[in-house]
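All protein chains but one are shown at their positions in the complex.
Read from first to last, the chains carry the letters A, B and C; within each, the first residue is number 1.
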Amino acid sequence: MQPLKSRPVIVLNFKTYREATGEGAVSLARIAERVRQEQGVNIMVSVQHTDIYRVAGSVNIPVLAQHIDAREPGSWTGHVTAEAVKASGAVGSLVNHSERRLTLADIGACIAALKRLDLLSVLCTDTPETSAAGAALAPDMLAVEPPELIGTGISVSKAKPEVVTKTVELVRRVNNEVIILCGAGISSADDVARAIELGTEGVLLASAYVKAKDPYGLLASMAKAAKDSFRR
Amino acid sequence: MQPLKSRPVIVLNFKTYREATGEGAVSLARIAERVRQEQGVNIMVSVQHTDIYRVAGSVNIPVLAQHIDAREPGSWTGHVTAEAVKASGAVGSLVNHSERRLTLADIGACIAALKRLDLLSVLCTDTPETSAAGAALAPDMLAVEPPELIGTGISVSKAKPEVVTKTVELVRRVNNEVIILCGAGISSADDVARAIELGTEGVLLASAYVKAKDPYGLLASMAKAAKDSFRR
Amino acid sequence: MQPLKSRPVIVLNFKTYREATGEGAVSLARIAERVRQEQGVNIMVSVQHTDIYRVAGSVNIPVLAQHIDAREPGSWTGHVTAEAVKASGAVGSLVNHSERRLTLADIGACIAALKRLDLLSVLCTDTPETSAAGAALAPDMLAVEPPELIGTGISVSKAKPEVVTKTVELVRRVNNEVIILCGAGISSADDVARAIELGTEGVLLASAYVKAKDPYGLLASMAKAAKDSFRR
Partner (left out) sequence: MQPLKSRPVIVLNFKTYREATGEGAVSLARIAERVRQEQGVNIMVSVQHTDIYRVAGSVNIPVLAQHIDAREPGSWTGHVTAEAVKASGAVGSLVNHSERRLTLADIGACIAALKRLDLLSVLCTDTPETSAAGAALAPDMLAVEPPELIGTGISVSKAKPEVVTKTVELVRRVNNEVIILCGAGISSADDVARAIELGTEGVLLASAYVKAKDPYGLLASMAKAAKDSFRR
């Protein structure tokens, strides 16, 4: 398998979509596994907490949690620790997704906890400025997503290219190592290519994949576009 | 197996304790399964989201989630839906635990979602007054737990018996069907007996079981005490 | 002045509307004061925390806070205590407004704190079921507001009369004393009349008053309609 930090990166967020729950999550992860192997692109899936064990146990693809709480193991009913997602087979977690925002203090604590357990951190942010702030916390990956475009099918790389380029510029002043992704509205191979041409190293997408009529075809074309744009 | 609503009830909350994560959760659930079968008492385990599928798949005991979010399946990254916990094998969920409080509106929505999916709702509350309020929402079970006693080893049934009796009194004015439990500091068979003598129909406990040197012995004695007190 | 609990009641919520901030809040409160005196109807204004002292100090009308936190005075930066709103001249507070939801435990604590300081509690809820739950906590007033209608101009009393009648029915099973209001979309004297005919004792409204071209004319007609309907 490619190393977890090999680039370009495609993170597939399954959210809590009905199609991507339980057996559905396993099926969609299996398709992603196939494309990952065929294309040699670093594709990961981010699944619901309840599906981590099931997917990680049956599919050979890196599995991310969608969220962790800034809590050590202990007396915290209904919370999700870094230790728990690791014990169920995840290799890392999204942090601070637009639909699950965290305090700055908790983002710091989550990234530190993931590092401590040798887990991958994928920090989500909303603007170039908060991206630079997040980069100062040294996550492994950083995904900028203007919330107003999430789920619209209008891709950030086309609708707001200046958000992407400004993010790359501000982040690089603070951190040279973080892998920069962008998300929100990524729906086609062309969106992926544009994202990478703007200076990112991959994308984060959700509904376009989960609800695709032909998820295999879509993802294969995206992976190919990512590879081709990244090489140039 | 006893029906899910048979009384008395013992709910074991695994919280995010390290000992009760992953394989640890499976082991502690297996002990509970044995006592459930031997004693014929309605014992349930409430495990971390990441462990539901693993425990429900390997142990024959009713598994509850520790929390669900008031969200339908959809574009909600990092949330936990009633649909997801059902798909991974849970038969119900705690709602509004002291360590994971919900708004009144969300409590209403969670109980409604659980009912719709034919899942058990175990609503947690903190005072006789909020218990009466909660009872008006018609959960299947209601567990009153004064937060200041949780994890102390000082049981509510001994330290604050008037909270328990007042809760039973106020709840019964509003709702005759809800199964009333009490929790916080329940550590021994004697605490369980006292709880039931005060008018409850079971208990909710966590650290005493998870951290017991002999969890089997403790739980067996509690189950026996529950049965004996309940019969009288 | 009429007693704080005289019926019918009209609560004007100024929200954080620009027109209802600072001097704007004083002006809108002064208009309400005039209608209150002319019509003899129990009209109250609920203003931003930053405007309580200013409005209460210059206008002779009962002033409510829009929210309090479930906190005693102490080491709580940026919170709003019942003691603070009383010290600045408020006679009570909204609790759990749709735009500022609280946990069930905090609702219980807020209502208890308001009672302890002899302040009026106006609990907001969203469904007949949560209204019954809230009524068990014995607030002075309870305002049911389906969130999906707030700010629409489509009044709950016309669009969802069954929510209002069901609320009155479920609340009265639990509590005979609480004053029942309804809100969401109340825009005209006719909406007020309908609300009272459905069994409520008043209304809660916001944008219709704050953004009215003629707030005096609108409120005077509403107060008259409230009086007339209530008498019958």
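Everything below uses one rule, namely that a contact is a pair of C-beta atoms (placed from the backbone, for glycine too) under 8 Å apart; a residue touches a chain by one contact, two chains touch by 3 or more.
Bear in mind that the values here come from a model prediction, so they are computed numbers and not experimental data.
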{"item": "Visible chains in contact with the missing one", "value": "A, C"}
{"item": "Omitted-chain contact residue, chosen from C:36, C:71 or C:160", "value": "C:71"}
{"item": "Contacting the left-out chain in the complete assembly, out of A:137, A:150, A:179 or A:222", "value": "A:137"}
{"item": "Omitted-chain contact residue, chosen from A:33, A:69 or A:126", "value": "A:126"}
{"item": "Interface with the unshown chain - residue positions in chain C", "value": "13, 15-18, 21-23, 46, 48-54, 65-67, 71, 73-81, 83-85, 87-88, 94, 97-100, 150-151, 206-207"}
{"item": "Absent chain, residues of chain A that touch it", "value": "96, 98, 101-108, 112, 125-127, 129-130, 132-138, 147, 170, 174"}
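The working rule: only the chains that are shown with their structure count from here on.
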{"item": "Each chain counted as touching chain A and chain B at once", "value": "none"}
{"item": "Chain whose average C-alpha position is farthest from chain C's own", "value": "A"}
{"item": "Chain closest to the middle, measuring from C-alpha centroids that were averaged per chain", "value": "B"}
{"item": "Whole-Å gap separating chain B and chain C, where each centre is the average of the chain's CA atoms", "value": "37"}
{"item": "Cα-centroid distance, chain A relative to chain C, in whole angstrom", "value": "44"}
{"item": "Contacts with two or more other chains, residues of chain A listed in rising order", "value": "none"}
